[in-house]
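All protein chains but one are shown at their positions in the complex.
Our next item is chain A:
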């Protein structure tokens, strides 16, 4: 399920449209993930406040979307482009890769609420593939 040229075009075009709101999207996606999939809270026991829209959640949503932006710019070789991030997640953060799927789903749900007209099935499939490829690149160094 690798990204076709068309997929990359669609992803880049949609990213250009949504990048002004990227931080808000990140914060909302993370808030949702913690609320809807409470097992993900186990990775953030060091935060004082895990409620939707809290300060640590907002800050971290921005960090995550910074990573996604980076991935968009490296869409032609995600594995090589995200090597450092993969090492971080594999050796330091040790996030179970199943959670990448969960966060990806929540990002897509937020996009559906914010861009109901633009988030067509065609855009959805391209983004779903992209986030899947991103997740695989992030898992690269795990074992």
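Methods note: a contact is a pair of C-beta atoms (placed from the backbone, for glycine too) under 8 Å apart; a residue touches a chain by one contact, two chains touch by 3 or more; residues count from 1.
Rule of thumb we're sticking to: contacts and distances are computed from a predicted model.
Asks: Quick one: find the hidden chain's UniProt protein name among "Auxin-responsive protein", "Hemoglobin subunit beta-like", "Coiled-coil and C2 domain containing 2A" or "Mitochondrial inner membrane protease subunit 2".
Replies: Options "Auxin-responsive protein", "Hemoglobin subunit beta-like", "Coiled-coil and C2 domain containing 2A" or "Mitochondrial inner membrane protease subunit 2" considered; the missing chain's recorded name is "Hemoglobin subunit beta-like".
Asks: For the chain that's not shown, point to the residue among A:35, A:69 or A:83 touching it.
Replies: Touches the omitted chain: A:35.
Asks: Contact with the hidden chain only, please: which chain A residues?
Replies: Residue positions of chain A that touch the missing chain: 28, 31-32, 34-36, 52, 105, 108-110, 112-114, 116, 119-122, 124-125, 128.
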